[in-house]
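Some notes on the structure that comes next.
Subset of chains shown; positions unchanged.
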Amino acid sequence: MRFGVVIFPGSNCEQDVIRATHYLGFESEYIWHGDTDISGFDAIVLPGGFSYGDYIRTGAVARFSPVMAEVVRFAEKGGPVLGICNGFQILTEAHMLPGAMLRNRGLKFICKTVNLRVEESACQWVDTQAGSVIQIPINHNEGNFVCDAETLAALNANGQVVLRYVEADGSTAPGGSAPNGSLDDIAGICNERGNVFGLMPHPERVVDPITGGTDGQPFFTTIVQRLAEVAG
Amino acid sequence: MITIEPLAEDLAPKLAVELGLKPDEYEKVVEILGRRPTITELYMYSLMWSEHCSYKHSRKALRMFPTSGPHVLQGPGENAGVIGVGDGWAVAFKMESHNHPSAIEPYQGAATGVGGIIRDIFTMGARPIASLNSLRFGTLDKPRQRYLFEGAVAGIGGYGNCLGVPTVGGEVYFEEAYEGNCLINAMSLGVMREDEIIRAVAAGPGNLVLLIGSTTGRDGIGGASVLASQEFDERAEDKRPAVQVGDPFEEKLLIEACLELLGQELLVGLGDLGAAGLTSSASEMASRGGVGLDIDVLKIPAREDEMKAFEFMVSESQERMLAVVEPGNLEAAQAICTKWGLRSTVIGTVTDTERFVVREGDEIVADMPASTLAHDAPIYDPAMTRPAYLDEVQAFDPLTLALPTEPADLGATLLRLLASPNICSRRWIWEQYDHQVILNTVVLPGSDAAVLRIGDEGRGIAVSSDCNGRYCYLDPYVGAQIALAEASRNVACAGGTPAAITDCLNFGNPEKPEVFWTFYESIRGLADACKEWGIPVISGNVSFYNESFGSPIYPTPTVGLVGVMDDVTKHATASFKDAGDVVFLIGESLEELGGSEYLKVAHGMVAGRPPALDLGLEGDVQGSVREAIGAGIIKSAHDCSEGGIAVSLAESCIAGRIGADVHLHDGLHPTASLFGETQSRIVATVADTDAEQFVTILLEHDVPYGVIGTVGGDSLKICERLDVSVEKLAGAFEPTLERLVAGEFASEELREG
Amino acid sequence: MARYEIYVTYKKGIFDPPGATAERALVNLGYEGVHEVKIGKYIRMEADADLSVVSEMCEKLLANPVIEEYRIELVGEA
């Protein structure tokens, strides 16, 4: 089982993902954005950062990297793809996930630990019990998710909403609990099949307890178990 | 061979003065060249001999600093200092000011300040792992000040976040004295293996000079001399073109490419282009290597048309690096730059002439002994006189004021102090900074010092930046020592052992005897304390001419201290933990209200003598707490600084969301007891089962201490003097900054003042 | 070589945070009568390409069809 972590120019969380997966005892290696061969990887991670400086729009340029064509193919074959923060933004720009990202409502960059409710979903990357509340840091300037009404309805109907911003007790504040203004408090979504997953929070930051917690561990362990079962 | 074209006899001296050279400095240039300078030469000398680049007023005083010690691998003189932190790991760090550009355009000024200090770090071969920022503004009731504050914070975050270098700490004060001249001091740290240290040296005649990174435009022309070396006043308007726009994406690519080039040993030397641009980095690299350089400006990728030779040489376009490469390695080196999407251009060669020759095609536009630019600037012995205001302010005795004694008044005063912009929570700032990326941050902002792990074998460092300008205004010698004392006390509270410091010395016009006296006294105080505690100064920066409309800022010698930790898991934070924990006060309280936040908030005064500092006691107090943290028995440690012990206790309650019940048997006036800012005090808690062991440690270190109470309940009770719920304390402490800037973001004289 | 100007704006119904904030700020500044402030992108370029190619650039990179619409103007020769 090997994670492949893509480095785009301007990515800056790639070594964090490598460090977190190694901490959990998993194999993981970098993939250069110019590469066109990603065979030999069982799961692909698009890490956080500011690919191409976030210029024009977040993820707008990275989406055209040679490696992305391969990632699309990999996902179509059912391969698991995880997009964290900028990785999530790239997935929406690449139309591998619906919707788009706007500037945070307050127009400020936000770095802080937030409460997230794990929803009942088709996502292959999490099997944390639906309804449980976890703490993971967010760290972004453009995490304000939007999509049209039909898309939102579909996301909810198909169990594609994986994570929502909530209050400490799991409830939703009147007017919403998203610190960034995100539509319907959405923090993470997956495709219908559940193999492509994008989230704004940074699970890799809370894997090794010395950096503040362990709530991020399931986001890497679950997929490993799943793939192991499939392999039988 | 085309003969060089000096400036006309009548024009040269005039232009020299316009560019900031003093008449005798101009004469020295003529003497060195043996002729009148060309326009390019004149620009190059005027910038290299400006205060900002030559330290001509401060150099002598700086010699007072101790610069060597067991940890020091590289002292002052390079782009950054370097210390060893164990297991072969080395940490490079430095602090630098970007005050004047930020006062014109806060976002870009602060952003490019961060960019500049980070280039200094990876130029040494270190990977940048953290930044801190030390900020000073006027009071936030002024729209212009809110604009500067919001812009600077956004710029620091905007640049550092994009690079993926966490901003893990800093400090900020709001004082009238900084209203016309904000301070933006940025500190950066990088990590490498001890054997990977690189020095910015050009060597090997025949080697190639490679310019890497962004194109060169007219932006920031004359930035160094014009902005940083003249008094900053209403004329600032005309200097607007000197503002530069930063490109953090380009800088991120530079970090990766340069570290890869160094890792593969493809470079002979590497230097960054900062103040005075190509002139500065090229001449410094040449003089360090005792070689000459031959550069053709027409080879430099230009951002604009018809740029003059001198514009290429002094442009401060950001995100550029200068490398020296052996011809045989050129192809490999450029391949790496291309891989990272970076421009790289050979613009000249290293020669054995020791002369710096600049060509524009086949015309020679400058030809001077390379070392004279970096090393022959005149060195001054500025006159000094003790400022007249000192006797007056120091004579004031705060105890002559009507001071509150009633619990209700004392409680209200505590809440006012907690809500004061100089004490309140800085959360609003650090939540705009990525303070976690690279996964080394063990103690996040909000405690005393930031703690970072180094490598995966459990080593770490603790970092803090501090300076109370008010103390330095009331007594520069003691004030500067307190800056160091507080930085190392913060580090001690986290469990670190001070290893070395960097500094950023922000002062007014050094040509004013009273200003220079405060500068000299600050350095003398800092140097004496450094020697007493064995803490060397390994890098730093001097920023003079921080004045506007004629009055200097408070003397502000900011200290950035790095402490080492052999076991990073053995650290402490400021928050109270569990009910029943025993509260200790280490150190003793004196009747000291001079220069306190209480005096400012309650009486609108900045007067009196700053708290006294006993260097021996301070060292012992820190040592005892450090040892107890190492022994693993400390559950919380927080020092007493602005606002005194009452604020310190309140901050620990708020951070832990739990109360405490304490008694102070100090026999002082209640106000002095609660809010006096006596130094060398730390509030620490331990589980009651560990109290005995802690006492043993305190006795061994022979420090005064008191067992003052226990953690628990939902309010802070201090004797019969005050009783306030943690809820209320937090309500005063937390929202202040957000409130002061919220919605006000756009307001009348936004950019005017 | 032709000179183009491209105007990228949010589609109707998409909330525009910078625009909304600017509007509030202007009102705070005392400019009551300000409404419907929308902030988009104003892109200028010189290109050896005709309009159809430029709109291709917009579809692909310069705008995000999911939330944005764009208008291209040929403003002259370079």
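Of note:
As written, the chains take the letters A, B and C, and residue 1 is the first residue of each chain.
Here is the rule we use: a residue touches a chain if its C-beta (ideal position, glycine included) is under 8 Å from a C-beta of that chain, and two chains touch if they have at least 3 such contacts.
Remember, it's a predicted structure, so these values are computed and weren't measured experimentally.
Although just one copy of each chain is shown, the whole complex contains the chain kinds in the amounts A x1, B x1, C x2.
Throughout what follows, only the chains that are shown with their structure count from here on.
Taking each chain's centre as the mean of its C-alpha atoms, chain B lies 40 Å from chain C.
Note on chain placement: the centre of chain A and the centre of chain B lie 36 Å apart, centres being C-alpha means.
Remark: chain A and chain C have CA centroids separated by 29 Å (rounded to whole angstrom). Shared contact sites, meaning residues of chain B that touch two or more other chains, are absent.
Residue ranges of chain A in contact with chain B, taken from their complex: 9-10, 12-13, 15-16, 19-20, 48-50, 52-55, 108-112, 137, 139, 141, 202, 204-205, 208, 210-212. Contact residues on chain A toward chain C in their complex (touch as defined above): 56-57, 60-61, 64, 92-93, 98-100, 102-105, 107, 144, 146-148, 181.
On the side of chain C, the complex with chain A involves touching residues 13-18, 21, 60-62, 64, 66-67.
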